[in-house]
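A single protein chain has been omitted from the complex, and every remaining protein chain is retained in its original position.
Letters A and B mark the chains in the order given here, with residues in each chain numbered from 1 onward.
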Amino acid sequence: MHEQYMERFFSGDPLAASRLMSIVERGAEEGEAVLDAIFPKVGRAYRIGVTGLTGAGKSSLINKLSCSYRREVERVGVVAVDPTSPFSGGALLGDRIRMSDARGDAGIFIRSVASRGSETGLSACANELADVLDAFGSDVIFLETIGVGQLEYKVRFSVHTTLVVLVPEAGDDIQSLKSGLMEIGDVFIVNKADRAHGDRYADDLRSMLELRRPAQGWRPLVVPTVAVKGGGIPELVDAIGRHKSFLERNGGIEQKRIEALRNRIAMVAEEKLKDLFWNDRRIAQALDALFPEVLNGAKSPYQAARELVAALSIGKQGG
Amino acid sequence: MDEDRMKQLKKRKRAYLKDLERCSTLNLDFTTVSSEPVEVLYAPDDVEDLDYMEELGMPGDYPFTRGVHPNMYRGKLWTMRMFSGMGSPRDTNERYHFLLKSGQTGLSVAFDLPTLYGRDSDDRFAEGEVGKCGVAVDSMKDMEILFGGIDLSAITTSMTINGPAAIVLAMYLANGVNSGVALRDLAGTTQNDILKEYIAQKSFIFPPEPSMRLITDVMAFCSENVPKWNTISISGYHIREAGSTAVQELAFTLADGFAYVEAGIEAGQDVDDFAPRLSFFFNSHLDFFEEICKFRAARRIWARRMRETYGAKNQRSWLLRFHTQTAGCSLTAQQPENNIVRTAFQALAGVLGGTQSLHTNSMDETLALPSEKAVRIALRTQQIIAHETGVVNTIDPLAGSYFIEARTREMEKAAERYFEEIDKRGGVIRAIEDGFFHREIGRAAYEYQKAVEARRKIVVGVNAFEQGSEEMDIPILEIDTQVEIDQVAALRRLREERDNGAVAEKLRALEAAAAGNENLMPHLLDCSQAYATLGEITGVLKGVFGEYREPAYF
Partner (left out) sequence: MKKPIKVLIAKPGLDGHDRGAKVVANALRDAGMEVIYTGLHQTPEMIVEAALQEDVDVVSLSILSGAHMTLFPRVKQLMDQSGLGDVYLIGGGIIPEKDAKQLKTMGVKEIFGPGTDTTAIAEFIRGLFA
């Protein structure tokens, strides 16, 4: 069914883009067919990941940033992820509401998506949705993660610049920040900086980052903002711009592209392998046979796993 | 009660409660409508240490738990104030003349939605809304029509307006002066409670800080020039309608009140200059005793805080005077006649809680704007309470009930816990920006809905005692769409006929003043006199102050 949309998509019809994203969300062969078809057009957009704790103001920042970028570029895309309820499978996708300035502008395409059990802080298909927006001609794309701890850092894999959003209360003690967060940020935002200790927090953060060895020669920047009021947004745009030129000077853009594509192939292949593995009748049979032995202590889980994998290759050779 | 008797009582009560465990209990929810647990029995031990003089006192005595006036309803019944206003300024004016001829001395203005948002009738957001839920006021011209032929020195006017309250008040005052009445003789009330707009009602325009400045400007201007004006009616009604519990309504409303007092003091005003002109507006919901305790607790908390924390010396600053409206959200579309009964109980709770004025809802409000017959029955309900039930004969008749006094105290304590929480978050405005109130209220509303759907709470006619398909025989009021067409035409005419050079000049002066620190009220009066429209004035202020967009938390 995607064919009916392709031509309209390439001629800039937002409804076609939206419908194609739904097909991608549903996955399966149809979804991959869309991704195949758009791939030649993917790769033009500058991708910005936005991560940080819940309530730090990620959506409000994207709201102001996307409006700011829109003054210079034709199209901005936003993929905003909210958590799926583990109980009902439903979700309240609340990011859009906080993008009140952006949503009146047809040049800003906001797509909300539920995490649907993905552990990465991104939805299983957030990167793919960004691809659709990329091929649709977005110049800048924001990927917003849900703030869920360590695993969200995978956001970095498919973006050019990673913004980490913090608030002064997030633990007045900078030292207590998760080290993972400190390592992935290209730009650190101290949002709600007009609160008590906002300045001191930003200073502490700066001095702490100075102690670290800059990764690949980039020393992360710290920008205080008051997103709801638009405070610090020009400075933030400037900081992102500086990181972008840094990447451009050092071949970082190409390097990121290579990494992202490698990662994507690996991830997709792993997924497929997993599907293949668990859908294989031989594996099911072997597991049925092995499991009682693990239960009664005759075999360790490791032994069983080795034999399970072996069953696949033996079967192959035999077949 | 002496110590021995108390010991005996406690022992007997323990035994009694033990015995109760063997009794069978109905499978119903015995919590209040706010889901607060209630004990099966209250006895003297629940209020063992009650200090009458300290906690209750005489009516009219600090801390006013029993009422703000020494003689309460023997001196003066509550004001039966029915909120109304709809259609064009001319229709409303006719209605006012009728009401005044029938002996009413106070007018109450309901504005339509565009006016509440500071928008003109030809604004793109106004389409379909002009004159719908109230009257449209675009400029002082409409004030002239609305109050045409009425002696403004002889009446009081209550205006339910918040976001643009300062502007609409300026239009009212300017028109009053033009009609020959001095500012000091104009009397009335503006709701002007912007904090609850952010929390619940949502008709905000500007961000909180400039909004608070407009309010302190109104407070300062009125205490100097319009001393008979009640500047803010601090409202819990809408917080409750948004789904809060009784304690949340109590706590959030009083916290808003404290925030206004603090803003006034910070702006350099003497608390006793403005505090006597603050009043309150509460909801009266279905849980009879919980509501009565809420009103009693509110008076006590306010009095103590005003005297002890803010150092108010004038006794009038300590008084929590309040208007009550029965709970619109408790009315059902199913079997609407039952709403008459609900409203009657709620009204009774308001009276037993010592309200100064009361609005009773009409049975058909969940279906459409109220019809005349429904409004009449609602008013008659109040008259029956006042003249037939005998509840006005003695003051605060439920005082001294173990249950009432224990619950009043508990609600006071629960409110204090909320005050601490709000303080910890950096005050009311911070808590608004953090979505604290939205989350608290949203959770309460959803929990209540789930309780109803699980039939843990019974709503007659909705989840029990249903009647199947019912034929409605309540006439439904409809507003003519011609109102909007005429109002827009009149507005366009005004823009052509007035001196547009003068309008531009006054608006520029307003803009400059808004960017600085001076009191904006004189400028708003000037703009009104030049017939600048509400939308134009609001537009200029938006340019300086920005617009508020609510953070989404739910």
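Operating definition for what follows: a residue touches a chain if its C-beta (ideal position, glycine included) is under 8 Å from a C-beta of that chain, and two chains touch if they have at least 3 such contacts.
A quick note: this is a predicted structure, and the numbers were derived from the prediction, not measured.
S.K.: One chain is left out of this view; which of B:Thr366, B:Ser401 or B:Gln529 touches it in the full complex?
M.R.: Checking the options B:Thr366, B:Ser401 or B:Gln529, the one contacting the hidden chain is B:Thr366.
S.K.: Just name the one of B:Tyr16, B:Tyr446 or B:Phe465 that touches the chain not displayed here.
M.R.: Looking across B:Tyr16, B:Tyr446 or B:Phe465, the contact with the absent chain belongs to B:Tyr446.
S.K.: Have a look at B:Ala242, B:Cys293 or B:Ala312 and name the one touching the chain we're not showing.
M.R.: Checking each option in B:Ala242, B:Cys293 or B:Ala312, the one touching the absent chain turns out to be B:Ala242.
S.K.: Among A:Leu53, A:Ile97 or A:Ala135, which one touches the chain that has been omitted from the display?
M.R.: Reading the full complex, the residue touching the unseen chain is A:Ile97.
S.K.: Check each of B:Thr65, B:Gln201 or B:Thr408 against the chain that is not shown and name the one that touches it.
M.R.: Of these options, the touching residue for the absent chain is B:Gln201.
S.K.: Could you list which residues of chain B touch the chain missing from the display?
M.R.: Residues in contact with the chain left out: 113-114, 116-117, 119, 124-129, 132-133, 197, 201-203, 241-243, 329, 332-334, 366-369, 442, 445-446, 449, 453, 459, 462-463, 472, 476, 479, 550, 552, 554.
S.K.: May I ask you to list the residues on chain A that touch the chain which is not drawn?
M.R.: 14-15, 18-19, 21-22, 25-28, 84-85, 87-94, 96-97, 100, 103-104, 106, 109-112, 114, 116, 124
Operating definition for what follows: only the chains that are shown with their structure count from here on.
S.K.: Over in the complex, which chain B residues touch chain A? Could you list them?
M.R.: 207, 426, 433-434, 546, 549, 551-554
S.K.: Using the touch definition up top, name the residues of chain A that touch chain B in the complex.
M.R.: Within the complex, chain A touches chain B at residues 55, 60, 92, 94, 97-98, 100-101, 195-196, 228-229.
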